[in-house]
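A protein chain is absent from this complex, but the other protein chains hold their places.
Right after this comes subunit A.
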Amino acid sequence: MSDTSPPAPATDAVLEPEPSEPVGAVQVRPARSRRTTAVKVVLAAVAAVVVFLAPAYIDAEYLTVANWVMVGAVGGMGLTMLVGQAGQLSLAHSFFALVGGVSYAVLAGPRDEASYTGLGLPSLLAAVLAVLCAGLVGAAFAPISGRLRGIYLGVASLSLVFVGFWLARELPSLAGSTSSGRYAPSLNLFGFDFGELHPELHVLNVPMGKVERSFWLYAALTALAYVLGRGALSGRVGRGWRALRDNEAVATVMGVSVVRQKALAFAVSSAYAGLAGVMVVWWYDGLMKPDESVDFGTYSTTAAISYLAICVIGGLGSLGGAVLGSVVVFGLPQIIQLVTSSDDYSGTGFTPGVITNFVFGSLIVLIILFEPRGLAGLGARLRAVLRR
């Protein structure tokens, strides 16, 4: 992926000298000047206020779409770090989401249900542990990921999706039955229940129910994922990953442990996927249900490809791009569904799903052909034009 991926967001300014400068001249800026820090704090505060007030102005159905987009964004950020920054092709992202979702359902599920295993842990603890579980499973893939490279790794990771599909069906006491699934509780943060159906909390006289509360939660989680990811990429870890991506042999010579960095990249990426999996369970009102086929469904090969599409459309390696990619891949079908009403049952109509698939399929092709850096690359071009 070396020549398709943009440099890490944080190092943009250093790696992209203005065209007029001689090649190799590096702009030296202090890592964090006081003024940019102040600007960032103000921007973050403004964003927080906007997020806090948004549910009062936006309809619940559109908030639901936004929440789904943020699920894709968190998952996409994890995958884009792995594929775009560490150069490890993975088609197993939906499997790690499944691991996260199932872990949460088991850890937080009630203890007294006859047919399902549950540990009855507090939901916050369960969510954190579920994310850790997904990360550990990702790290446990190391004996294989450490030996394989490129497309062999991609297809090998694809086998995890098949294994996950099979295990989820074989173990209904953990993953829920295929027909009806199982339910896990919503997040309860020190008495603040994100699944509250009869809210007493009002913002601008609008009751803040389940969807509105989830919007806050998801926005916070997306921001957290972005900040953590950016921190990892701009530091030693990110440099190690990029060295690995560009040339494994050189990375070894430079003192980067290839096997350990690959395992770390997989662990971090699958922890993100695990968080996305927990968010999926919350988004479905706590329903954890294994797929009915390995091709289509929430944790299927199609979902794995959708996550990859998010990364490619957004621009491989770009965290912000993953959010934009998710708007296209996860958001578009839902939005089209909201604004159109379909009453065609022959199955040959242009349903929202069909249109979205056309859009993102051709976007992938066009982006690889014309702008390998994706939407993030378009953004960078736009900024360059504006700066001139």
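We adopt the following convention: contacts are C-beta pairs under 8 Å (C-beta built on N, C-alpha and C of every residue); 3 or more make two chains touch, one makes a residue touch a chain; residues count from 1.
Please note the rule applied: contacts and distances are computed from a predicted model.
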Listed names "Molybdopterin synthase catalytic subunit", "Formate dehydrogenase iron-sulfur subunit", "Branched-chain amino acid ABC transporter permease" or "Substrate-binding domain-containing protein", with the criterion being the UniProt name of the chain not displayed: "Branched-chain amino acid ABC transporter permease"
Of A:44, A:60, A:368 or A:384, the residue in touch with the unshown chain: A:368
Contact residue for the chain not shown (choose from A:60, A:124, A:163 or A:201): A:163
Sites on subunit A contacted by the missing partner chain, in the whole complex: 1-4, 89, 143-144, 147-152, 154-156, 158-159, 162-163, 165-166, 169-170, 247-250, 253, 294-295, 301, 305, 308-309, 312, 345-351, 353-354, 357-358, 360-365, 368-369, 372
